[in-house]
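Below: one structure in structure tokens.
With one protein chain removed, the remaining protein chains of the complex are shown where they sit.
For subunit A:
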Amino acid sequence: MGRYLLRRLLQLVPVFIGTTFMIYALVWAVPGDPFAGKCGERRCPDQYIAFMTDKYHLDQNIFVQYATYMQNLLKGDFGQTFSGRSINDIIATAYPNTLKLAVVALLIEAGIGLTAGVLTGLRRNGFLDNLVLVSTLFLIALPVFVVGFVLQWLFGVQWQLVKPTVSSEMRFSELIIPGFVLGSASMAYIARVARTSIAENRRADYVRTAIAKGLPMRRVVGVHLLRNSLIPVVTLLGTDLGALMGGAIVTEGIFQINGIGRQVYRSIVTKESATVVSIVVVLVLVYLLMNLVVDLLYAALDPRIRYE
């Protein structure tokens, strides 16, 4: 286990360097002068362009720029945007918001998704099963922005039960609707995967044995059946958490949440290359670590899986 962990952690180093360089090269290869649209329907003054080019080393080649960037990165400095704001600050303010939203979304999707999955898996072809089948189909078919706008309009504008957008305090109660929107599609997938998995294991020998031993149904389902059926669900939840922590451009945009997704989108549009690279670097790290955690969770759930 320890050696496995160490090996996985060491593997992260080349992956990290490789991805960051690729991102860096790609971002700077995007055609377009970063100052082209900055001054409206006229050129920026030469003195401004000269000043900025010099300040941000834009006249040097990409390898020198990348080396300088990595040097600062190792010192924990992500650099500055073209307007002189510290990128560390941007990430530090935006990331907690994304995390909060991700956790709310994950709780909602795991809670509702698993409950629906277990109930329908145990009683297949009943009314509830059909209802969940139809409603998950509906959720999967709807693009997230449709769900977002409809819920925002219904709850925020029409019934005025909540504020249409999230305030700067990011209260938990304000995040329920955005979290639901963000988790809606995954919730549907989780319900379906859990249902299939439960239904399949329901007929397994060990379940029959457990019932034959006279164990109460709650224990059969809660301990024996659920634990074995959770592996595909955990895989799904793990990758989903990685995706959620990468920010949700659409949901954050609809509900005015200052998260990492909005920051990336904004930086791409305004050609803030340094910000794009820095945020993506953080996301790469998050993804790599999330994958590791999911792999370790397998072993915890299924003792047959061991890492040497």
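Note that in this section contacts are C-beta pairs under 8 Å (C-beta built on N, C-alpha and C of every residue); 3 or more make two chains touch, one makes a residue touch a chain; residues count from 1.
We take it that contacts and distances are computed from a predicted model.
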From the names "Cation/acetate symporter ActP", "Peptide ABC transporter substrate-binding protein", "von Willebrand factor A" or "NADH-Ubiquinone oxidoreductase (Complex I), chain 5 N-terminus", which one matches the UniProt record for the unseen chain?
"Peptide ABC transporter substrate-binding protein"
Return the single residue from A:63, A:138 or A:153 that touches the missing chain.
A:153
Residue in contact with the excluded chain [from A:44, A:99 or A:243]
A:44
Among the options A:100, A:195, A:224 or A:262, which residue touches the chain absent from this view?
A:262
In the whole complex, what residues of subunit A lie against the chain that is missing from view?
31-34, 36-52, 54-55, 59, 82-85, 89-90, 93-94, 149, 152-153, 156-157, 160, 163-165, 168, 252-256, 258, 262-263, 265-266, 269-271
